[in-house]
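Note that one protein chain of the assembly has been removed; the remaining protein chains are unaltered in position.
Showing subunit A:
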Amino acid sequence: MNTAVVILPGLNRDRDMIAALTKISGRAPATVWQTETSIPPVDLIVIPGGFSYGDYLRCGAIAARAPVMRAVAEAAGRGVPVLGVCNGFQILCETGLLPGVLMRNTSLRFVCREVKLKVANAETRFTTAYGNGQIIRCPVAHHDGNYFADEDILARVEGNGQVVFRYAEGTNPNGAVHDIAGIINEAGNVLGLMPHPENLIEPEHGGTDGRGIFESVMGGSALKAA
């Protein structure tokens, strides 16, 4: 399993993501700088979390117009799996690869804590390691995680089963509509989520609940023994 991590100025979870991908796939990911116009052939592209371009204008807005994102969109169009975490999710929404937008948390506070996620769709290529309705633990750390989309978009996303993760009842940390924590595109190969599964993959992290996302998309055969 070959992977690539997109690197943009201001990201700060890239090293965590690289460590997670290396550990789980057994190979270090390729790193692709924002000015690159192509991405090497890989089986998974990941956009990590952070504060690309200092969240200027809107979170993810400037990054979404970086040259590398045209290459990501092109690869996504060919069916290459793309995972965006936190700022990566915001960037995928700003590029239009995912519907909706992430707005300021309703509390106006940065939230950094563990939440419980409900797997709302275990049929996607990113979630086969989980069961439908399974509750998993996952840390969040963000200021702009308040997912919003208008009623038409929401109806479409809900109707298509594109909501993949929801904050479990009572744990919504940001005011996201319908408790949405993660959504997938219609084609089923682009997933964005606010929580950080890469920070819960080893017992030393306090749990391994985040591993399932990587294991699902990598498939059993590509996995290095844990």
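To be clear about the criterion, contacts are C-beta pairs under 8 Å (C-beta built on N, C-alpha and C of every residue); 3 or more make two chains touch, one makes a residue touch a chain; residues count from 1.
The working rule: contacts and distances are computed from a predicted model.
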Complex minus one chain; that chain's UniProt name from "Phosphoribosylformylglycinamidine synthase subunit PurS", "ABC-2 transporter permease", "Extracellular solute-binding protein" or "SCP2 domain-containing protein" is "Phosphoribosylformylglycinamidine synthase subunit PurS"
Given A:24, A:103, A:119 or A:218, the correct residue touching the omitted chain is A:103
Touch assignment to the omitted chain, from A:123, A:150 or A:186, lands on A:150
Absent-chain interface residues of subunit A come out as 57-58, 61, 65, 94, 99-101, 103-108, 146, 148-150, 153, 175
